[in-house]
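Every protein chain of the complex appears in place save one, which is left out.
This part shows chain A:
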Amino acid sequence: MNDTPVSDIETLLMACQFGDGQFPSGAFGFSWGLEGLVTDGLVGRGDLVPFILGQVDGRWSGFDRVFVAHAHDGAGDEAALCGLDAGVETYSLASAQREGSRRAGAALLGIHARLGTPGAAEFRKLVSAGKTPGHAAVALGLVLAGAGLARGPALALSGYGFVSGLTTAAIRLGIASHIDMQQAISAARPVIAALAQSPVLPIDEVSSFSPLTEIAMMRHGARSMRLFSN
């Protein structure tokens, strides 16, 4: 006899659906600085696990995670969401990072609006009207709240998507195998799980320290040969 409530299984399936690398949100088009680091020889074969753990610690934990959490809490509050969105815009140093985040957010809002996820179409209209940039972290928090996913699973999904996007980019950049990718995700999983349940900082204490990837993204736009948007 299985004692797992049906609602828990439905939640798990929802997280699988929206966290799936095949979920159509354009994630495959972004490397978030990895392509530049690989091109410059700063990240190569064998570096994937430390690189991923470093990005989780230096970028996702103190920045993306915080904005996703606050957007999840603020879903339905237009002013709060726009304030968070302005924060992402302000604190994202590299233009390729800001532009990538806006495009990823637009893709995410677009698919969720078409799927009828509560809150997605309303926020998308604000973005289309130029009233707010529509960054990915804010979009993700509000759509997952709208879909009915609690904050903990939403943060887990955010962390998984962050790692999954970087590791699949690593494969396409030729520095990792499919086994390397799974090992990196396995290494990051307990870290993400712990952070998904940890207290979230107030938004004015958001932080990020990932200087090499930010520099790589700054340099990305000037490169003539590139596979990814950033």
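The definition used in the following text is that a residue touches a chain if its C-beta (ideal position, glycine included) is under 8 Å from a C-beta of that chain, and two chains touch if they have at least 3 such contacts; residues count from 1.
Everything that follows uses one rule, which is that contacts and distances are computed from a predicted model.
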item	value
Missing subunit (named according to UniProt) among the choices "Oxidoreductase", "ABC transporter ATP-binding protein", "Urease accessory protein UreG" or "Sarcosine oxidase subunit delta"	"Urease accessory protein UreG"
Candidates A:L53, A:A86 or A:I111 - the one touching the absent chain	A:I111
Contact with the hidden chain (one of A:R103, A:H135 or A:R151)	A:R103
Contact set of chain A toward the excluded chain (per top definition)	22, 24-31, 103, 106-108, 110-111, 113-117, 121, 128, 169, 172-173, 224-229
